[in-house]
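This is the structure, below, for whatever I ask next.
All protein chains of the complex are present and in place, except for one that has been dropped.
Here is subunit A:
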Amino acid sequence: MNTYTPSLSRPHLPAGRLLRAALLGAAAAALLLLAVVSGIAIGETDISARIVYEVLANQMLGTSYVIDPINAGIVWNYRLSRALVAASCGAGLAVCGVVLQSLLRNALAEPYLLGISAGASTGAVLVSVAGLGAGLVSMSTGAFLGAVCAFALVALLAHAAGNGGLSNGGQIVLAGIAGSQLFNALTSLIITKSGSAEQARGIMFWLLGNLSGVRWPDTVLTASVTMAGVLVCLMHARSLDAFTFGSESAAALGVPVRRVQLTLLLAAALMTAVMVSVVGAIGFVGLVIPHAARLLVGVRHGRLIPASALIGAIFLIAADVVSRTLIKGQVLPIGVITALVGAPVFAGILLRGRRGHA
């Protein structure tokens, strides 16, 4: 099984390609900035571009335009923090998707595969419905702890089933499905057993993903976790390239398989757990964006990871803008938008892939 694959050797990059990469990077950064600006400028209500500029200038350039405090608060505290959280979560989820798809060699792998969203929902209802923590633990903390517990259980099960190793990605996928089912059942049980009769739609809404409650502390948390997580994944880009051909091949190429697997799974799980606890489970980003990015920049992780992060960030900001503006005076769950856009895009990618291989 000692198969050496020549495509792993680093091809010589001519100057022209380097320039092209730099230009692409600059264009991508400009796009991201544009996305953030439109996230601030477009919202549930109309606030003129002039007022938006004046608010930003007051905050960042130290000017002192006279602005209605409600407008100032909406632009700076609601919209900007929200756009930045959307960008962080989009980037983080997309990179988690890339890592899991490569590590598990499964095109359907996505961040919630590891039982994380199911565990988060159990943690959230334990706090909010069953009253665990007696009001001292917030729903977000409960969700985070639930997510980590679920991941630990799934990882242990996969570890045991795989005879101490992750030689086969299939085991972790199956363990993830089992874990998700278990925790979803626990969530339903807790909700059904709760004393007061109300529909549990609030919790469902939260699980479909919801960016409305985010404020600056959430921005700081998600941005720093995403940056750290993406950095860890980038550092393992070449190992991930090796995993594309299976863990045996990676081992043959000198990759410390188990250490890398553990590090990357842990990084992906922690990133996802933090995001689920802040914004709920936003589907499709972690599944679709990696495939879209692969189509654009190829399978090499040195490029795939930053590209996925950027596309994910821009996509989620755009989805959030649409969710806030599609129906006037009402906000849709962002998960509905990502699925509505994500499913056809995914179908398109599949069809294009078929033509490419024909």
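Rule of thumb we're sticking to: a contact is a pair of C-beta atoms (placed from the backbone, for glycine too) under 8 Å apart; a residue touches a chain by one contact, two chains touch by 3 or more; residues count from 1.
One rule holds for everything that comes next: contacts and distances are computed from a predicted model.
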Which of "Heme exporter protein B", "NADH-quinone oxidoreductase subunit F", "dihydrouracil dehydrogenase (NAD(+))" or "Periplasmic binding protein" matches, in UniProt, the chain that is not displayed: "Periplasmic binding protein"
Of A:Gln101, A:Ser128 or A:Ser308, the one touching the omitted chain in the full complex: A:Ser128
Listed residues A:Arg215, A:Arg259 or A:Arg352, member touching the removed chain: A:Arg215
Residues from subunit A at the interface with the omitted partner, ascending: 43-45, 68-70, 73-74, 76-79, 128-129, 131, 138-140, 192, 194-206, 210, 212-215, 324, 329-331
